[in-house]
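Shown below is the structure under consideration.
For this view, one protein chain was removed and the others were kept in their places.
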Amino acid sequence: MNLKLLEKLTQTFGPSGYEDEIRAVIRAEVESFADEIHVDPLGSLVAYRQGSGGGKKIAVAAHMDEVGLMATYVEEKGYVRFTLIGGGIWPGVGSRVRFADGTTGVIAVEHRDDATTMPEIHHLYIDVGATGRADCPVVVGAPAQFIGPLVHQGQRVISKTLDDRVGCYILIEVLRQLNDTPHDLYAIFSTQEEITLAGARTAAFRIDPDIAISIDVTATGDTPKALPMAVELGKGPAIKVKDSGMMAHPLVRDRLVEAARKAGVPFQMEVLTRGSTDAAAMQLVRSGVPSGCLSIPCRFLHSPSEMADEADIDNAIRLLLTALHTVA
Amino acid sequence: MNDVRHDPLITTLQTLADLTGVSGDETKVRRAIKPLVENHVDTLRVDALGNLITYKRGTAENPLRVLVTAHMDEVGFMVTGHTGEGGLRVAAVGSIPERLLPGTHVWVGQEPLAGVIGLQAIHRLHGESFPQAAPIEDLVVDIGAKNKEEAQEAAPLGTVITFATRCREMGAVLTGKAFDDRAGCAILVALLQGERLPCDLYGVFTVQEEVGLRGARVAAYAVEPDVGFVLEGTLVDDLPKHEKDVSPTTELGKGPAITVMDRSYITPPRLLSHVLKTAAVESIPCQLKQPGISGTEAGGIHPARGGVPAITIAVPCRYIHSPRAVLHPNDLANTLRLVRASIARLTPETLAFT
Partner (left out) sequence: METTFNLLKTFTEAPGPVGREHTIREIVAEHWTPLVDEIHTDALGSLIALRHGSGPPPRPSLMAAAHIDEIGLIVTGIENNFLRVQPLGGMDRRILLGLEVTVHGQRPLPGIIGSRPPHVLSAAERRKVAAWDEVFVDTGLAADELTALVTVGDSITVDRELVALKNGLAAGKALDNRASVLAVTLALDILRSRNHTWDFYAVATAQEEVGVKGAITSAYSLAPHIAIALDVTFGKQHDDDGAGTFDLGQGPTIAMGPNFHPQVVERLIAAANAEEIPYQPEPVAGGSGTDAWGIQVAREGIPTGLIEIPLRYMHQPVETASLRDIERAGRLLAGFVTRLEADFRPHWEDEL
C-alpha cells in the first residue's frame, strides 16, 4: 500500500465547494494514466480512459471533498462562531481546525450549567489566539478542515478524511494498474458530495454512462454498542444493497459479487440505514443509470480520526480491477 | 434616500408586492410583469410550470449565457376544508411560522375576499398559562360566511390566501408583504429595462420557489446557462437579543447580501470573489450573509444538466414570511447596481477551474 500517497490525499485541504488544492494533487497523480482530463463547471475532475472497444461506458466516482466548517461570525474579542459543511459532524472540544490560509484554531465550548449533554453547535466557538476582531485572521465565510494526521498501526490506518480520500486513492490505483479492458472508464473525482451530491450528478449527466459505481466509505457495526449493522472492519470491501439514498441495481450488485469471487477477495453485503453516496445521484441522471457502490468499512466517520483496514483497501482495488476487466 | 414616489424601482416593487401570487398560482404577478419588460427583451415565453422566460441578446461576439432568476411566488395558504360554521380550514403553502397567524387579516382568492384569523378569547382560557402557538390545522379563516355551503361557494377547496398587506413607506424604509421575492422581481425588471449587456441575458421570473426551488430548476435545464445569478429578498435578524455579540445574519441599509454558503449550495469561490471585487471597484456597499442558513434558487440551478456555477445576491428584508416585511430603498438600488456590474464584468475566465 502506498501510504505516502494516502497521507498526501487525506491531509490536503478540500472542504465541499473548496476542492482546488485536492484536485491539483489528484490531477498530478492521474494525468499520465488518462487519455483525457476534464474539469467540469462544478469542479469535478474527470479522467477518461478509452477501452479497447465493445465494452460499456462505466463511470466510477470517488469524492474529493471533505466535511469541514465555515466561519459565520467573528465576535468582538476575536472568537469565531461557525457552521458545519456537511452533516453528521460532532466537533470535539479541543480538536483543531485549519483554515485555507493555514491559520490553526481550537474548538472550544462556552460554560454550560448542564454539561452532561452534548453541546449544540451554537455553544461552540473557535479560538485562533486573536486578541480581538481587528487582529483575527479569520473572516466570515472562511472554510476550514479538521486536523487529524495519518497513522499506520498494525493492519489499520487512522486519519482524518479517509471519507473519501480512500476512495480517491483506490480510484487512482485502479487507473494506474488497469490494462486492457473493453470498457470506456470515466473516473470521476467529484465535488460537493458531503452537501448535495451535485458534483457527481452533473459529471454523470455529461458522461451519460451505461453503469455508474461510487467508491466511498461506509459505517461498521463492530464497535461497542454500535447500531446493528453486518459490516465489520477488515472483513473485506462491502458491496452495497441499500442505503438511505438508493437501492443498488441488482445487476451491478451481482457483478461486483462475481468480481469479488473471481478475484478471490473477501467481501460483505451492506445495508446502511443512515447516509448515502454519489451513486444515489448518478442513478437518477437522465433516463436512469444502473448504479451500485463499493464501500470501504470505516469507523468514526466524519471525525478527525477515521479508521479503516489496509487489507480492505487493497482488496477493493483488486475487486474493482477484476470488475472492470470483466463486467459486461 | 431616493424620493420614493418617483423611483421606478420602488414603484415596480409596490405594484408587484401587493399582488396575490402564492406558489403555483403566480398568474397575476406574471401578468403584471409582462408589460413592464416586453418592449425591452428579444423574446419572452411562459413554460410548462409558469416561469416567465425572457431573453435579451448580448452585444459581445461570443456572449456568455447568463441566467438571472427572481421568484414570483410568495408564501401563503390554501383552503383544505370548511367547518360547519362556515370557517375555512387552511394549510400553509411554503413555510410560515404558526405564531404569526393569530390576529391577521388575509385576502382570500383572487377577487379577493377579506378574511380574518382569530383565537378563543383569552378570558376563556380558564387560568391556563399561554400555550404553544396553535398549529395551523387548528386555525380557521373567517370570511363571515353563514354556514358551510356559503363558505364552500365563496372559497372552494384549493383557493389561495395571502396576507392582506399593502406596501407603503414607513420612516426611511418600505414595508409590505412578499418582498421575498418581489424585491428580486423588481430588480430583474429594471435589469431587463436597462441597456444591453455584453452577455446573453436570460431573465427568468420563476414559480414555486417556496415549495422547493422548482421553477428555477426547470428554467436552468431549459436555458443551459454558463452561470446563474439569483435575486432574492433575504432575512435580517437584527432585533435586540439577550446575547449582544451575535450575527444579525444581514443588516438593513448595508447593501446587497451575498451568499457564501446556505443550506442548498456553496457559492463557487471564483464567482464570489468576482462579485466582491466588482463591488469594491464600483464602490457599491455589500455584505456577506451569515453562512449556513436558509436556501435559495441557486440550490436548484447549480445541479442542472452538466452543472452551473451560481450565486445569490439579495436585498436584506426584516420579517420575511410574515404579514409585513421591511426593506431599505438604498439596498434595492445597490443590489441592482451590483448585479448589473457583476454581469457586465463577467468573462469566461471568471468561471473556469484550473
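Observations on the structure shown:
Going in written order, the chains are labelled A and B, and every chain counts its residues from 1.
The definition used in the following text is that a contact is a pair of C-beta atoms (placed from the backbone, for glycine too) under 8 Å apart; a residue touches a chain by one contact, two chains touch by 3 or more.
Remember, it's a predicted structure, so these values are computed and weren't measured experimentally.
Taking every chain of the complex into account, the chain not shown here touches A, B.
Screening B:Ala60, B:Ala133 or B:Val211 for touch with the missing chain picks out B:Val211.
Annotation for chain B: contacts to the undisplayed chain at residues 23-25, 27, 30-31, 34, 44-51, 73, 77-81, 89, 91-94, 137, 156-158, 207-208, 211-212, 214, 217-218, 221-222.
Residues of chain A that touch the chain left out of the display are 221, 228-230, 241-242, 245-250, 253, 268-271, 273, 283-284, 286-290.
Throughout what follows, only the chains that are shown with their structure count from here on.
If you average the CA atoms of chain A and of chain B, the two centres end up 35 Å from each other.
Within the complex, the chain A residues that touch chain B are 16-18, 20, 23-24, 39-44, 70-73, 75-77, 81, 83-85, 140-141, 192, 195-196, 198-199, 201-203, 205-206. Across the complex, chain B meets chain A through its residues 226, 245-247, 260-261, 264-269, 272, 288, 290-293, 299, 302-309, 351, 353-354.
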